[in-house]
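One protein chain omitted, others in place.
Moving on to chain A:
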């Protein structure tokens, strides 16, 4: 599944692929050496799919999200190898101008720090309507301010904002974190992009706003066929909304599979740890099963499998050679436990 051709005579599978990332390797270069943040990452997203990228700090999930949108700052980031193909075009070969045509209208991102998405010196209403004006320009339709305003209000209401009119008249700093996040999400989905990347969309939101948001995203996916990539550290949340999940660790994909399968029958010991780390019992429940140690330090990665210092199923080979991502059942897993070559 490499380059996607726009030629419809090609296989059905290929024509459905909206985005594919092939063998992407990204380094961050700084004065004290370089750090490999993404190591040979490949993924494919079909049109209409909701894909989750799950991992903890330092797994490279945010870098991957930014790279897809062409938003990585270079330097410090350097893309060593790989390609990012969106609708048949390799985004890494496009000029900034051509990218700007695609960003916003075709693909859009909701950043983790929603503050960064909003301009501090303009009122929220102005910024939201500006996004609306931009689509009209893009689609070459007449821009109707009253209609736009009504649609913006409706969208904000759907996102659990109780007094949308008042919010439009506020500056970003006057809003709470959760409110800002919702405004940023509204801004990203106003344009009905084909691909929406959401980086930690629910952190800092109350449970009821979270579930409201998930519902809205699901609707967006079903009604307008918006393809989504959801980047999160919360595996149960991801399985709630995603069709398929990639689990990342230390810049590598460790497991891929159907969302429900990943939660119920995780293959990789790291995925198992992520599942068992979520508290479920009551006060008298036994201590949570967690691997010792912290998320990896990319400057000092171990030899062999990058998870081996924390792995409960560690074998000799794990310290010597890094496993490949291999097919297991209908999913992929990078672990010697499932690799036939391990003899």
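Operating definition for what follows: contacts are C-beta pairs under 8 Å (C-beta built on N, C-alpha and C of every residue); 3 or more make two chains touch, one makes a residue touch a chain; residues count from 1.
Here is the rule we go by: contacts and distances are computed from a predicted model.
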item	value
Omitted chain (choose from "Amino acid-binding protein", "ABC transporter domain-containing protein", "Phosphate transport system permease protein PstA" or "homoserine dehydrogenase") - UniProt protein name	"ABC transporter domain-containing protein"
Given A:76, A:295 or A:309, the one touching the chain that is not displayed	A:295
Contacting the left-out chain in the complete assembly, out of A:16, A:106, A:151 or A:211	A:211
Residues from chain A at the interface with the omitted partner, ascending	56-57, 160, 162, 176, 178, 206-212, 214-215, 218, 233-237, 240-241, 273-274, 277-283, 285, 287-292, 294-295
